[in-house]
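A short worksheet on the structure shown next.
The complex is shown incomplete by one protein chain, all other protein chains being positioned as in the whole.
Chains: A and B, in written order; residue numbering restarts at 1 for each.
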Amino acid sequence: SAMGCKNCCSICLQCLFGYETNVMLVINNKGVGALFRLIQFLIIAYVAVYVCWIQRAYQDTDSVISSVSTKVKGNILTNTSIEGVHVWDVPEYVIPPQGEKSFFVLTNVIPTPGQTQSKCPEVRSNTSICFCESDSDCIEGQTEVHGNGVQTGHCVQYSDTIKTCEVQAWCPLENDTIIPKPALLGAAEHFTVLIKNNIQYPKFNFRKRNLLHHINSTYLKNCTFDRKTDPHCPIFRLGHMVTEAGEDFSVMALKGGIIGIFIDWNCDLDFPERFCIPKYSFSRLDNKNPENNVAPGYNFRFAKYYKNNKSIETRTLIKAFGIRFDVIVFGMAGKFNIVPTIVNLGAALACLSLVTAICDWVMLTCMKDHDQYYFNTIFTILPEK
Amino acid sequence: SAMGCKNCCSICLQCLFGYETNVMLVINNKGVGALFRLIQFLIIAYVAVYVCWIQRAYQDTDSVISSVSTKVKGNILTNTSIEGVHVWDVPEYVIPPQGEKSFFVLTNVIPTPGQTQSKCPEVRSNTSICFCESDSDCIEGQTEVHGNGVQTGHCVQYSDTIKTCEVQAWCPLENDTIIPKPALLGAAEHFTVLIKNNIQYPKFNFRKRNLLHHINSTYLKNCTFDRKTDPHCPIFRLGHMVTEAGEDFSVMALKGGIIGIFIDWNCDLDFPERFCIPKYSFSRLDNKNPENNVAPGYNFRFAKYYKNNKSIETRTLIKAFGIRFDVIVFGMAGKFNIVPTIVNLGAALACLSLVTAICDWVMLTCMKDHDQYYFNTIFTILPEK
Partner (left out) sequence: SAMGCKNCCSICLQCLFGYETNVMLVINNKGVGALFRLIQFLIIAYVAVYVCWIQRAYQDTDSVISSVSTKVKGNILTNTSIEGVHVWDVPEYVIPPQGEKSFFVLTNVIPTPGQTQSKCPEVRSNTSICFCESDSDCIEGQTEVHGNGVQTGHCVQYSDTIKTCEVQAWCPLENDTIIPKPALLGAAEHFTVLIKNNIQYPKFNFRKRNLLHHINSTYLKNCTFDRKTDPHCPIFRLGHMVTEAGEDFSVMALKGGIIGIFIDWNCDLDFPERFCIPKYSFSRLDNKNPENNVAPGYNFRFAKYYKNNKSIETRTLIKAFGIRFDVIVFGMAGKFNIVPTIVNLGAALACLSLVTAICDWVMLTCMKDHDQYYFNTIFTILPEK
């Protein structure tokens, strides 16, 4: 009927435009009221100060993507009994030479020139004892983990008093028991390195590099990084970095080590781009404490290969001690985004609703005359059918 | 007037300390009550078990920053018709020698000694067919993608029956059609590698390394990693890693491949530091399935340069097959933080409020006598003005 339809429409309209609100009860009890306002204030203060200001929880975040190139400068003159006067330049002491984000600077060297494939007595070292009395002590074809070659099965004179197993190897063998002290290239602490670092935050389409806008060519030619006077100069003295990492360069140069160059690009991109500047810090990454270290410091061996007049392959084996510098770029950028804002605001609001529950509980349990409140505010019991 | 002011103050005070609470209705209907409690229980259980216990959503997280150094040990003796007896040591078979987080161990070699800049017939290979009948088939200056040099425009005898285009190149050309089988350095599976890994979580100022506190020098000298007996030993046998990755070393050694050494530093920093220990796993990263692979396995070419007696530059080209080991460090650390806690608690609370809405709906639609509830609880319609 028309009456029914009209009724139906009216209900629909009522549903659509009827505004529902909770029936509230305001209680003028100063104690509960003060508690209620205090807790409300605490939660709003937490949201304002901690979430928004300190944690910047209203921001969307992105991780840094980075590209690094490095260039070391410096020369050293050494004068040793074996090699005579020798000037070391960058292509000799920086390995690999390409200038990537991890570069190694030679500080100490044990060279073993003139090695060829042949047979010689195994060298006595601390880690592998290879003494023998007769050929029966040596096993042909055996290779020890810490040995230098493959045993031939013969026991030969190593020195006047000692016999060791003969090995097939690159002979003569390296003797690395005595490390040059002070370090041969200890003066490497005066070398400088230019670090070029380009970063981007792809989510925010943001790019920047550590050569800041206000740095010009003239400044770059003369500056070296100093936390106080030149905090934005991208040229670092090796010795300065090691000192900042809390180490002594001359000690570290002896056996090598790994230094981390940390570039922190944490940025708040709601601020102008010029406030996004890199912060540098340095620390030693390997363990200098040798208590549980099989190979303290940092070293590796490489060889230069030659052919002598008879076309036999000869090599100079170099045990290279030095400092590896790892440029580690990290950082998070934040920028205002509606999603985390809503999430954090909503969560805070939900917690505000907890306040009411707590106050109800306080009122119902701690206040006098609570029976009256009880019935007036909460329990309006309907008889069960 | 004084009266008005007093009134105004009273309203302000009332606003400031007036405690607002919702007027609640408690319905003693066992069905609805049970449903209400059940949903409440489910949500609280979800928060307690899943969010807090499994997902640790109350924690702030940080990504790992890591530094790796590696050191391979071992020697191999090979005896080939071309090179004779040769002992391979670390500086020869580990490329690059520095011991970074990605290192390559040579397992198979195709050497081409005595190359000089000159002219020679193009080598016939599977991928580039370069046959010719006369000079007109060869184009001077042309260079093919899969060729070995730049064509001179002449057609010359490659063998008694075959003619190919002459090329300007490092001659004689490499012939890589026959790969040594078994792999020349197949014994590399007995090599060991020491992996030193330092990590940090900068947000929590947490640092640790994979040489754990209880590992001493004596233990390190003799241990090798084993998932059951030595899960914390940082020395790995190459063969063991390849086996754990589900591969056969002797097969993989033929054409090379890439093995990932995964170090998982996922840590719950609410627990003491000693519970934060690395977990190692291994898997093959390249595709061994050659169906859609232009270059199955992993190989590259490098050369050793010499000058012969006449000061002409000569080189030994080496096609190096081998296994590249990529040490991949990953992990997230979590630590209690108030922001994610509030966010997750708040969200759960907001969902609890959904319960009321659901129960209202159930009550209003499914229960008998709903008309009475309807008017008593929800609708107190005010006449529109």
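Heads up, the rule we're going with is that contacts are C-beta pairs under 8 Å (C-beta built on N, C-alpha and C of every residue); 3 or more make two chains touch, one makes a residue touch a chain.
Because the structure is a prediction, the values reported are computed rather than measured.
Considering the full assembly, B:260 is the residue among B:113, B:180 or B:260 that touches the omitted chain. Touching the chain that is not shown, out of B:80, B:157, B:177 or B:353: B:353 (per the contact rule at the top). Considering the complete assembly, subunit B touches the hidden chain via residues 14, 20, 22-30, 32-34, 36-37, 46, 50-51, 55, 57, 63, 95-96, 102, 104, 117, 127, 141, 143, 145-150, 167-170, 258, 260, 262, 264, 285-287, 291-295, 298, 300-303, 305-307, 309, 311, 317, 324, 326, 328, 330, 343-344, 346-351, 353-354, 356, 359-360, 363, 377-385. In the full complex, subunit A touches the hidden chain at residues 14, 16-30, 63, 65, 67, 69, 71, 73-77, 84-87, 89-92, 96-100, 192, 194, 196, 198, 202, 209, 211, 213, 215-217, 220-221, 304, 306, 308-309, 314, 338-339, 342-347, 349-350, 353, 369, 376, 378, 380-381.
In this section, only the chains that are shown with their structure count from here on.
Taking the mean of the C-alpha atoms as each chain's centre, subunit A and subunit B sit 17 Å apart.
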